[in-house]
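Removed: one protein chain of the complex. Kept in place: all other protein chains.
Naming follows writing order (A, B and C), and every chain is counted from residue 1.
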């Protein structure tokens, strides 16, 4: 993870290494994000996961505040087809500052995530995971795109139902996304590099 | 078509030629898009069409998931006035990865397109066609713009009806779009060129 | 007006002069917009108007397709408070290509505009007018912003009413916009200049 700095300002010197208990290996005067336990505890609970992305996307947050489930609106969001759990920090910890700022809260989040790849956090944001950095980023981006599509689809359906991806389609389509995520990665990496002048 | 690469990264060397069966003429180590059959099978079924654009626009996808038809909200989208069919790959092929990845699926899509110029693909995206590259691109762009307008119009109408283009108006207005598509093309081409430094 | 070219590509050499009958004074091989009669016939009917802006803004078009009137949501859109008429070309001319492409259609549009400063055109767009170029552009921009605000306000109100500017507030606030339009003009002009490298 980077040190505690706005993501758009991260440079290579800001990248820190943490152990599985979310302690910095070599802090070197850099301050850590309070919420590093989101990452550490998911890695602990899910050895298959090699990358974790935490986001506060405005289009996604509504799905953590209401009882309408996030569903897979198209093939690129196939990883949502098996259902997306919602973590409400209040259930186990009562009134908090909403941050996953210690191992217990991280473990509780990882437990709600279970075997899924995306989890919503009530009144906070979401987490997307993957076996590679490329797939986790792809899932974070397409969770956001899917949320925008679903808002409009629900408004349009107006209670008459919608033909989202079913679980079988989701499983088949998610495999294909591995290639799509590599193509997208090539683009996104080039855009970030252009922005930061590397 | 380009080789399998993010559209924003395409350069002239990425353009590949395919025969009508969607086989590359001279692959030259470049990998092809799995969905090239969308293009090949439409060209086969519709000799009048010289250009096919496939998109995943977030505003358009909802119209493939519900029973609310996409309609022509303004003159620039007149090509939608005769109705927009929806291709649901599940009807003929059951649970798939949603991709039009073989000649049979391409032919089924072309068959649903019929004599129209735009077809929606359930839980996937859409296709826009034209007698020239300029018109197909114009239709892809204005299908997207029209979808955004229709979302707001439906919300505003709230069940009280809306005065979309009728079929006669659509037919008359679509002819005019030929000039509009040339003006727009001049702009879009200049923007792409500025972006890629040609 | 400019010659028939995408607005973003206009340079000083593209500016053409027309007489009140919308005939070019010195075409010099430049082609004119078919819809120049929108401008010419409004100037003819309204000598107080010195500038006319015609737009196809996606957020504004829905208000020309339904029976929900565009209202003034905030002081910068005070010019809308007296009501915004809708021109439906079909009423007088039947099925057309939707374009105001001759003096009769321009005069019909000007007649629906009446003494107002903004008129909506069904399934087409809108027109904003002003005693100066600065005010007409300001009104075109804030008609668009106001439309976006009103979409969200109507959704939020959900039938419980909304406290739009009333006619008295609108009249008082519109005077103030004269200064606001000068400040905005300074900004917008600098942005256009940066874009076109003048």
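Here are a few things to note about the model shown:
The rule is simple: contacts are C-beta pairs under 8 Å (C-beta built on N, C-alpha and C of every residue); 3 or more make two chains touch, one makes a residue touch a chain.
Bear in mind the structure is a predicted one, so any value in this text is a computation, not a measurement.
All shown chains touched by the missing chain in the whole complex, by label: A, C. Per the touch definition above, the residue from C:8, C:131, C:157 or C:192 contacting the chain not shown is C:157. Only one of the listed residues, C:16, C:52, C:73 or C:136, touches the absent chain: C:73.
From the options A:105, A:135 or A:151, the residue with contact to the chain not on display is A:151.
Think of the hidden chain as still there; on subunit C it touches residues 72-76, 78, 145, 148-149, 152-153, 155-157, 160-166, 168-169, 172-173, 175-176, 179, 183-184, 186-187, 190.
For subunit A, the residues in touch with the chain missing from this view are 4-6, 8-9, 34, 56, 58-59, 61-68, 88, 90, 95-99, 122-125, 151, 154-155.
FYI, only the chains that are shown with their structure count from here on.
Because subunit B and subunit C share one sequence, their contact can be compared position by position; here under half of the interface residue numbers appear on both sides.
The best fit of Cα atoms from subunit A onto subunit B calls for a rotation angle of 90°, in steps of 5.
With centres defined as mean CA coordinates, subunit C is found 31 Å away from subunit B.
Residues of subunit C in contact with at least two other chains: none.
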